[in-house]
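With one protein chain removed, the remaining protein chains of the complex are shown where they sit.
Entry: subunit A
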Amino acid sequence: MSIAPRHERTTTAPTLEVPAAELTVEQQRELYRLLAAVRHLDVSAIAWQRQGIIPGYAPGRGQEAAQVGSAFALERGSDFVFPTYREVGVARAWGVDMVAYMSTHKATWHGGLYDPAASRFAPIQAVVGGSVLHAVGWAHGQTLDGRKADGTLNAAISYFGDGASSQGDVHEAMNFAAIFKAPVIFFVQNNGWAISVPTERQVAGGSVSARALGYGMATVQVDGNDVEAVYAATKAARAYAAAGHGPVLIEAMTYRRGPHSTSDDPGRYRSLEDERTDGGQDPVDRYAEALRTAGVADDEFFAQALAEAQAEENAIREGVAAMDPRPGTEMFDFVFQEPTGALRAQANHWREESEHV
């Protein structure tokens, strides 16, 4: 006896054409300035932690090209970004207020103090894989809203790591997105490590994009250390999703240099020598070299980009250092849109016992 299939099903995933990035000289220079600003801020933030300005930080060193290149390809005012906790480069390239962004690392407010609705950059997410489904839901909302005058949809982009890709939610998200043809980009930063566990102990099936193929999704693996390649892939993915063809998964192959967080000790799971050889060429240096070779930038440009990055970091550090703790009342203010009587009573109780006259 044989069981006839109900439908003839095709399992081949669509392919995504990625044309070469066509960037103007000014855009290239802007990309470099972003990389320099993010690198300087990120490295400095580790120092801030050592100096006691902030209690902790999740460094993004090595991932600048993946973050800046992807964010640069999105459309402000229409798209929505769903970050995790390591998207400092995305936030900066997307124009998020960086003092407000860093407030999460100062333990001032979970999720950050920037306005996630106005900036279209969702609150910082501590649960690995926690917001991937949110991106799908938001993207489906765009489908329900209908196409814009130009015939396209707004797109969501969800950032997560190779470790997060082991979470069930990420698989539910990929399946949902493919079923609903949601205009969402899954942007995986495969930085080789999930804290101490390397990708090969994390991702069965060879790669995250190989899994996405199984969901019938268009996928692209890109050199995550090549900012223009990431830009081109994201631009193409965005156009594809916004045209209503459904989700795309981009797997940016990169490398997290240094520790997972300021409390991590990478010496326990790899050597500095491993880091030097596995990491490949530094993405920021690499772009500097490319621009120099192409005659797009010279010493003067690089010196100025560095000076701007330093000035910017200075201002952010001062902003962060000057940031006061939030007033205690805010603990109660934002639990509900319509607070309950019980919560008001607790707030009053707290006030009486803590605000001494």
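By definition in this document, a contact is a pair of C-beta atoms (placed from the backbone, for glycine too) under 8 Å apart; a residue touches a chain by one contact, two chains touch by 3 or more; residues count from 1.
In this text, contacts and distances are computed from a predicted model.
Novice: Which of "Molybdopterin-binding protein", "Pyruvate dehydrogenase E1 component beta subunit", "Ion-translocating oxidoreductase complex subunit C" or "Branched-chain amino acid ABC transporter permease" is the UniProt protein name of the chain not shown?
Specialist: So the chain that does not appear here would be "Pyruvate dehydrogenase E1 component beta subunit", according to UniProt.
Novice: Decide which residue listed in A:116, A:198 or A:258 touches the omitted chain of the complex.
Specialist: Reading the full complex, the residue touching the unseen chain is A:116.
Novice: From the list A:179, A:210 or A:306, which touches the chain that is not on show?
Specialist: A:179
Novice: For the chain left out of this view, which of A:23, A:102 or A:133 touches it?
Specialist: A:133
Novice: Specify the residue from the set A:169, A:226 or A:282 that touches the hidden chain.
Specialist: Considering all chains, including the one not shown, the answer is A:169.
Novice: What residue numbers in subunit A mark contact with the hidden partner chain?
Specialist: Touch with the absent chain occurs at residues 80, 109-111, 113, 115-118, 122-123, 127, 130-142, 144-145, 156, 168-169, 172-173, 175-176, 179, 330, 333-338, 340-343.
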